[in-house]
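Right, one structure below, let's go through it.
A single protein chain has been removed from this complex, and every other one stays in its place.
Lettered A and B in written order, each chain numbered from 1.
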Amino acid sequence: MIAYIFKRIWQMIPTLAGVVLLIFFLFNWVGGDPALVLAGKITNPEQIANIRRQLGVDEPYWYQLWVFVKQIVTFDFGRSWATNEEVSHIFLTRLGPTLTIMLPVLVLETVIGVILAIGVAYVNGTVTDRMVMMICTVAMSISLLVYIIVAQYLFGFRLGWFPVQGWSESYWRNVTTFAPLPILLAVFVGLAPALRLYRSFFLDEINHDYVRTARSKGLAEKIVMLKHVLRNALIPILTNIGIALPGIFIGSFLMETFFSIPGIGREVLVAVNRSDFPVIKAATVYLAMITMFINLLVDVMYKVVDPRVTLK
Amino acid sequence: MSDMDQPLLQVRNLGIDFRLEGGTVFEAVKNISFEVPRNSTVALVGESGSGKSVSAMAVMRLLPRESAIVSPASEILFEGTNLLKLSDEGIRGIRGKEISVIFQEPMSSLNPVFTVGDQIAEILSLHMDLSRKQAWRRAEELMHEVGIPDSALRIKSFPHELSGGQQQRVMIAIAIACNPKLLIADEPTTALDVTIQKQILDLLASLQERYRMSVLFITHDLAVVGEIADHVVVMQHGEIKEQATARRIFEAPQHPYTQALLSCRPNVDERPMRLPVIADFLGPDGAARIKREQRRRGYEGDDEIVLEVSHLSKHFRLKEGIFKSRDVAAVKDASFKLARGKTLGLVGESGSGKTTVGLTLMRLHESSGGEVLFDGVDLLKLSEQDFMKYKRRIQIVFQNPYASLNPRFTVGQILMEPMTIHKLAAGNRECIDMAMALLERVGLPEESFHKYPHEFSGGQRQRIAIARCLTMKPDVLICDESVSALDVSVQAQVLNLLQDLQDEYRMSYIFISHDLAVVKYISDQVMVMSDGDVIEVANSDDIYLNPQQEYTRKLLGSIPKGWQGEKPN
Partner (left out) sequence: MSAVTTQALPSRQRHSPGLWTLAWRRLKRDKVGMVCLAVVGFFLLLMIASYLGIVAGNWSQEVGVSYAHPIFMAGEENIEAAQMGSGSVASNVPTADLSDIDPLAPRYREWEERTAKIQVTETPRAETLLLGGDKWGRDVLQKAIKGAETSIFVGLTAALLATIIGTFLGGLSGYLGGRVGDVLEWFYNVFTSIPYILLILSFAAVLRQGLDTIIFILACTGWTGIYRLVRSEYIKHASREYVKAAQAIGATHTRRMFVHILPNVSHVSLVQLSQHVVQFIKAEVILSFLGLGVPVDSVSWGTMLAEAQTELVIGKWWQLAAAGVSMAILVTAFSMLTDSLRDALDPKMK
């Protein structure tokens, strides 16, 4: 087990190197001259040269790469080009709001999605099943933007049930007043695709031979579904949660933008609009690392859910 | 005691339709009636699509609800109760308790994420009102009873940790756990090796004796039926063709289809020039036309050797981690000779390496050692380019007729591809002519040229695969389980075709199969393999009459003997 984890961490190195190269390639090479981006309307060549020197972009590429790697290892990406705030500080302060929104979203969406999906899979082939699937397809076709715009207008502006947007210093106030609307909205929007996906997992399992065996034992259909099928469907469900998990760190940048939640997603988006490269670079590299570790975690979890898996 | 007189199970006027896509209906079972008496074994025999499994699943009410329609006139009486009229709850009380079932694929029939102990204990606590602890103790006893060694240890195993035979034993333990009156066995040994098959059949017979239950045994294999059944029901295309006691079926079959089924299957005791096929029995004078002339087989001193394989070996490298890997030997040091116009049979159980031999000597797998002399040239040493010339002279027909033809090619394209690759014909016209001639030779109509593989049956597809090989006029044809997936009647036709082609073109065959009877019938020499080792090579009659090795004896002893007269009891 320990050996397996070490081996997996060892195997991450080439992937991580690839990520670093990709990011470096994008921002230091394709991104053109960051000094020009920063300097904006300043046309004075001396000033530009000055900025270039400050940012280190006049150095050869190999040296810039070395600096980049050093930044990653020391967790020190310097300061934001736009606000001069320390990049590490930006992420530490923005993480809280993002998780406040995204953790409940992930939990609620998964739990409600799985419960509804079992129900729908249970009545597979009936009119109810087809109606629910139809509603899901239509619901998924409406742009996320429309949901947010309308919900914000309706529940925030017109009905006044929730504040239109905002965030406070008090955690409790955030959870009780500012977070509910974005959370409910995200869960609602995410439910249709989750339901469709989980339903397909259950249907895949229902067609297996062991379900026939379970029925031939005389088990009630409810037990067949909730014990035999659910236990097997947990495997793909776990995979899916593993895929979604890294997402909770970046959050729904749309929700954060619309509802003025000072989270990581909004910060990255602002950085993209301002060409604030250090922030984007740091976000990308660290989230890639987090993703890799979550993947490892999920693979270890497989061992718990699926006895056929051997960690080698 | 009055209900002891009536049969345990009576199936009356059972009709089952399946709704297919596009609104068509397929009549899977057409108004059949049969009975299962108490304490006896009834065999439901038929080829694929005969409706035998569907009928058995109807007894358990396990047919898919969305697509299967059981006709309203149908009755399935179990101890006088019509199972079809029972409530859902009622049938659940029958399932597993009164009637239980074992399936063909034990691996997929067991739930992969629960231990076998869990799965046996589950049914015990459901029907027998046992506590969890009692259920587990009883489960362990049952595992011991079905012959799983170390049952105290094995009870905590997951299905994938057991061998195929042990998995099927677990399925049997589940099935007999609640002492059912009827056991439905749906092709329980088809997926298993012949030695395991024998063990499972013996186990079933002894359990039936001990628990005094009836068995409804579904199979395509008449040899197995002959060993176990008291009554036989022969089905074809959803209809019952004949039902009678086993003695009558085997000694005086009435229906031509039964007669055909009984004689088109090769059997170890004789070797007719040509296997009888169903068509032989349908004419007015039926069985009379069957020729009883026997064929002589075996290598002789003056045989010309086309292919000489010596010390062939093949290791597969299993990756374990990034740098480590482990070699697994699939074939160890195999040597044999193949004579022109003769057949070498390769037999062995799954994992014996017999298929690997075939694939390695024609370089579909890279070899790990040894040489393959063909025309005096070592094929394994040739460069890819030089080997191209020899490629067409050794060809292969695979097992699965549904996977061996490219579904996006027409039959014409399939046949002409090798001609264009090897430039075997002068022009397009000649290509078509050759393809047409070959189609005729393998017994397919001319229109087949423009059709796609999905329009053909399994046997016809195998003919197409054979025709594809014939385009290259190979010297050696490797038949890798080529008839194993086919129904017996079709199997006989394809075997006859192969024999005719060998007589005509003097091709040499390497005939790879797990089916000992078929290998005996078609082979001049037989090579027995086990775990990658060659156990024994000899002329086929010698091997079957006088096996030298213990393993060979065990293998041959496991072949179902078929009808040997009334069971002694």
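We adopt the following convention: contacts are C-beta pairs under 8 Å (C-beta built on N, C-alpha and C of every residue); 3 or more make two chains touch, one makes a residue touch a chain.
Computed from a predicted structure; not experimentally measured.
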item	value
Among B:Ser131, B:Thr420 or B:Gln549, residue touching the chain not depicted	B:Thr420
Touching residue (missing chain; options A:Val107, A:Ile142 or A:Leu297)	A:Ile142
Residue touching the undisplayed chain, where the options are A:Ile48, A:Ala82, A:Val175 or A:Val272	A:Val272
Touching residue (missing chain; options B:Val215, B:Leu261 or B:Met362)	B:Met362
Touching residues on chain A - with respect to the absent chain	14-16, 18-19, 22-23, 26-27, 30-32, 137-138, 140-146, 149-150, 153, 157, 246-247, 249-250, 253-254, 257, 265, 268-269, 271-273, 275, 277, 280, 283-284, 287-288, 291-292, 295
Chain B residues that touch the omitted chain in the full complex	21-22, 359, 362, 364, 388, 391-392, 395-396, 398-400, 402-408, 410, 412-413, 416-418, 420-422, 428-429, 431-432, 447, 449-452, 454-455, 465, 468, 472
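Throughout what follows, only the chains that are shown with their structure count from here on.
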item	value
Intercentroid distance (Cα basis), chain B paired with chain A, Å	50
Chain B-touching residues of chain A, taken from the complex the two chains share	7, 10-11, 125, 208-210, 212-221, 228, 231-232, 235, 305-308, 312
Of all residues in chain B, those that touch chain A in their complex	60, 62, 66, 88, 92-97, 100-101, 103, 105, 108-115, 122-123, 126-127, 158, 160, 171, 174, 320-322
